[in-house]
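Got a structure for you, written out below as structure tokens; questions coming shortly.
Removed from the display is one protein chain of the complex; every other protein chain stays in position.
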Amino acid sequence: MRRLIRPAIAIAITVLLALLPELTISIPGVLPGPTYTVGTQQLLALCLLVGALAVTYDLLFGLTGLLSFGHALYFAVGVYGFAIALQVWHLAFLPAALATFGIGVAAAAVVGAISLRVEGISFAMVTLAFAQAGSLFVYRNFGGFTGGDEGLGLARADLPSSLLGVANTVNLYWLALAVAVLVYAAIAWLARSRAGRVMAAVRENELRVQVIGLRPYLVRWIAFVAAGSLATLVGMAYLLVQGGASPQVTTSSFTLSLLVMVVLGGVGARWGALVGGIVYTLLDQRLTVLAASSRVDSFPAVLRVPLSQPLFILGTLFVLVVLFLPGGLAGVSQRLRRQHEDGRSVLPDPDPEPTVSSLEGVG
Amino acid sequence: MSSILSVRGLDAFIGGQQILHGVGFDVGGTGVAALLGRNGVGKTTTAKAILGLVRRHGEVRLGDGGGRRIDSELTHRIVGRGVGYVPEDREVFGRLTVAENLELAVRDTRPNYELVYGLFPELAARAKQLAGTLSGGQQQMVALARVLLNENRLLIVDEPTKGLAPLVVTEVADALAAAAQTVPMLLIEQNLAVVSRLARDVVVMAEGRVVHTGRAADLFADQDRLQQLLGVHQTAEAKA
Partner (left out) sequence: MSAVVLLLITALGLGALYFLVASGLSLIYGLMRVLNFAHGAFLTIGGYLGYTAGEHLTHGSASWPAFALMLLIGAASGAVFALLVEVLLIRRLYQREIEQVLVTVGVGLAAVALVNGAWGSDSRSLPVPAWTSRTTDVLGARVPNDQFVCIAAAVLVLAALLTMLHRTRYGLIIRAGVENRAMVTALGIDVRRAFTAVFVIGGAAAGLGGVLAALYNSSVSPGMGDALLIYAFIVVVIGGLGSIVGSLAAAVVVAVLQQFTNYYAVSGLGDFMVVLLLAAVLLVRPTGLFGRAS
């Protein structure tokens, strides 16, 4: 019976979210308007996608213990790749989507194979290097099709009519919800599978994994490719919701903000990452609006300057969470079990909790 | 007889794995206690756990008459209380000179360079040489010299003769014997000739636990026991 509770909650939440545009829920100060309005639907779609992206990052960092500073690259492949496939190569919608996904998988496979040859901080730096190269490629507009600083806009002719127009914003919301649910379910399934339990075991104790004859490199690579591919998928949906590609998504700051989201939500707790992503996006968007509002202008400079900068508030919040709430939002409700590995740090329990012994009998 | 170090119920963990299970023993206020056991039983981990270099739980007391608990202190604090540590594999700083290695180790206001250069005159000659270019035996001398510069209440020495030529082994054993006259020592050693020369007490470990404690002389007299615990024959008369 207990085993059914979690999926039941997930389904209930999904149904509620799907129904939101039909309802008249207002959260003043948080949402720009009631949930049947276009502005709110756009914002919620964005939140869901960024939340899904955070969950893919949690697969890398929380579950498998891979600190990557270049995850934004695969998301950017989704955003830019889809835009280019539609606009520059003039592919039809579905072929463009498939092609973009294929490129994302390939990119993650290649970069992962190379990067995973090293570990720890070296791995982090290599992923940073590749992502930075990608970012340079976009910003400098090599080849002339990335749009450089200005990004790429989407033309109406490239999209199916069901996604065009203000009235169809609700379709974009449901698309975002569908993608988010798909990504979340896929990662939950992966984490519970044999491969997923090995990923968690590799994070905890690589030596024992090797001793029972499994290969950490392969397992990590699978996690890397899965995370990257799903990020590409999210990126494609993001392009549609945003209506264009902005080079900001290729920056290392963007990956760092993913890190912030995952830590805020609680490392290793999937729903925590989703919530972290949603909260971060909401805070970012709403604080920007607050900053521009006349109310803040009247504050004294000491308050006004920090409050006018969403990143200041988010950065400070992040520091406070790391210092005082290492489990993030999920940790507040979950029990933490500390493991100091030779002076290394703490990751809270993932969910479900794997042990190497549960892998005995695995081929 | 009072003990300088008392260990009770010590558990230790490396990389999430438990290596030591309820280890307990005493080191007497004088003389040498040898920590013995086959490879991989947790001898080095025990030394590191006492010093706080690995994660540990349990009770470790330093000092006679009950002593002070050091099992949750940071390493530099423990060492600062007068514990000299000679690690397995020496761990000298290869990119520093011999003189710099010694200088770094100085804790007291009046380090005992006469003793150290008296025992190891080569170190004075090679003062400006980079420690990484020394031979294994010379590095071992640096490692020993480091602790002997200071006044210690306890020395913890881990496999000092590992990988050394027989002549050098004798030199090292001589230095250890000299040191043991004034400071009690916990000695981890595989070379049983050295052990039988220096040790009064023995503590034998297997699979992260203590399986035997007693007098060294008694253990060496009992070949069967020796074989059973350590898998070797050893005669006490063999040259150390």
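The chains carry the letters A and B, assigned in the order they are written, with residues numbered from 1 in each.
The rule we apply is simple: a residue touches a chain if its C-beta (ideal position, glycine included) is under 8 Å from a C-beta of that chain, and two chains touch if they have at least 3 such contacts.
Note that this is a predicted model, so its numbers are computed, not measured.
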{"item": "In the full complex, displayed partners of the excluded chain", "value": "A, B"}
{"item": "Contacting the left-out chain in the complete assembly, out of A:A18, A:V38 or A:L67", "value": "A:L67"}
{"item": "Positions on subunit A where the hidden chain makes contact", "value": "67, 114-115, 117-118, 121-122, 124-126, 128-130, 132-133, 136-137, 140, 142, 252-253, 256-257, 259-260, 263, 304-306, 308-312, 314-316, 318-319, 322-323, 326, 340, 343-346"}
{"item": "Residues in subunit B touching the chain absent from view", "value": "51, 53, 74-76, 79-80, 85, 87, 91, 93-96, 100, 103-105, 107, 146"}
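Going forward, only the chains that are shown with their structure count from here on.
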{"item": "For subunit A paired with subunit B, centre-to-centre distance based on mean C-alpha positions, whole Å", "value": "51"}
{"item": "Footprint of subunit A on subunit B - complex, ascending", "value": "13-17, 54-55"}
{"item": "Subunit A residues touching subunit B - in the complex, by the definition given at the top", "value": "204-205, 207-208, 339-342"}
